[in-house]
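Only one protein chain is missing from this complex, and each of the others stays in its spot.
Going in written order, the chains are labelled A, B and C, and every chain counts its residues from 1.
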Amino acid sequence: MNVEDIQSRLAVFARERTWDQFHTPKNLSMALAAEAAELLEIFQWLSDDQSKAIVGNEEEMVLGREEIADVFIYLARLADKLGVDIESAVLDKIEQNAKKYPVELARDNATKYNKRC
Amino acid sequence: MNVEDIQSRLAVFARERTWDQFHTPKNLSMALAAEAAELLEIFQWLSDDQSKAIVGNEEEMVLGREEIADVFIYLARLADKLGVDIESAVLDKIEQNAKKYPVELARDNATKYNKRC
Amino acid sequence: MNVEDIQSRLAVFARERTWDQFHTPKNLSMALAAEAAELLEIFQWLSDDQSKAIVGNEEEMVLGREEIADVFIYLARLADKLGVDIESAVLDKIEQNAKKYPVELARDNATKYNKRC
Partner (left out) sequence: MNVEDIQSRLAVFARERTWDQFHTPKNLSMALAAEAAELLEIFQWLSDDQSKAIVGNEEEMVLGREEIADVFIYLARLADKLGVDIESAVLDKIEQNAKKYPVELARDNATKYNKRC
């Protein structure tokens, strides 16, 4: 995925509409949380099995795909405004998580997993 | 960014810890929303100007970078479980948004923007 | 519950700490969403049955009770700043919901329920 290209399209999009005044890190974090909640809404009354089965429901998947896009759009925009490289941040975090959750401990320790993931 | 590679690392990470049982679309949407809220917390008491200024605050930026990574990690994992290609979903959404918010209307119409973004 | 009394204690608490500058409706809505997400975190990796069983887990219940309090505190504070009477708003909403979800339709129609609750 070409994140820089997406970020630059989003920056042009905002600039053309003079929306940079609205796109402060604070406001973008709110928009991101609001979009994440729309994903949540798709699943809120479904059982775990039903939540897996939505893969076969075209209407729900159209909606889910759009909400995933919205979350990424605001995340990319926020990362751009803060100067954060998403990929390197993610790779560093995966490494940290590997230390935090060693296989032997994490595998047989759902309680610990529940406490902190 | 190599999203497929990240998704495959995350899949291995989960499999090694037998965490797939926890990683239903429903639970991942909850974890995503919870991480988005941690980003929100960074900004909740800051003014817009202070929220821009955190770029110069190393401690806050370390935290912000980690939370951005966490949001992306759960988003990538959820997209993987649902079979959604994030990049194509994002490009489609940007196109839709361009139709929904034509420059001439959006530029001088903050009210409309407030109503529906 | 004496909501007015709670709101007035919270107002005094904020005034004594000169926190009214932070307690704009916008910021309070962020704090409320962040606290709601902390409740979410308690349940994110639990099955539905496990989520019911936390009633018997003292440690989790101490945490849950605190998060419920935090959500109410910010809701009460926001309602106070906006001049909204929570009880009358709730009673009106219950009435609206009764019209929106007539028993005969809602009972045998989980799909509709899933779409819009």
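Just so we're on the same page, a residue touches a chain if its C-beta (ideal position, glycine included) is under 8 Å from a C-beta of that chain, and two chains touch if they have at least 3 such contacts.
Because the structure is predicted, anything quoted here is derived from the model rather than measured.
S.K.: With the missing chain put back, which residues of chain C would touch it? List them for me.
M.R.: 1-3, 6, 9-10, 13, 16-19, 22, 24-27, 29-33, 35-37, 39-40, 42-43, 46-48, 51-52, 54-55, 61, 64-66, 68-73, 75-76, 78-79, 81-84, 86-87, 89-94, 97-98, 101, 103, 106-107, 110, 113, 117
S.K.: Touching residues of chain A against the unshown chain: what are they?
M.R.: Residues touching the hidden chain, for chain A, are 22, 27, 30-31, 33-34, 36-38, 40-41, 43-45.
S.K.: For chain B, which residues reach the chain that was dropped from this view?
M.R.: So the residues of chain B touching the unseen chain are 30, 33, 37, 44-48, 110, 113-114, 117.
Rule of thumb we're sticking to: only the chains that are shown with their structure count from here on.
S.K.: Determine the shape of the graph in which chains are vertices and touching pairs are edges (line, ring, star, complete, other).
M.R.: Shape = complete; every chain linked to every other.
S.K.: Do chain A and chain B, two copies of one chain sequence, contact each other through the same residue numbers, with over half in common, or through different ones?
M.R.: Shared-number fraction above one half, so same.
S.K.: Would you mind pulling out the distance in Å between where the CA atoms of chain A average out and where those of chain C do?
M.R.: Spacing between the chain centres: roughly 24 Å.
S.K.: How many angstrom lie between the centres of chain A and chain B, each centre taken as the mean Cα position?
M.R.: Once rounded, the distance between the two centres reads 3 Å.
S.K.: Counting only residues that touch at least two other chains, what does the list for chain A look like?
M.R.: Residues 30, 33, 37, 46-48, 113, 117.
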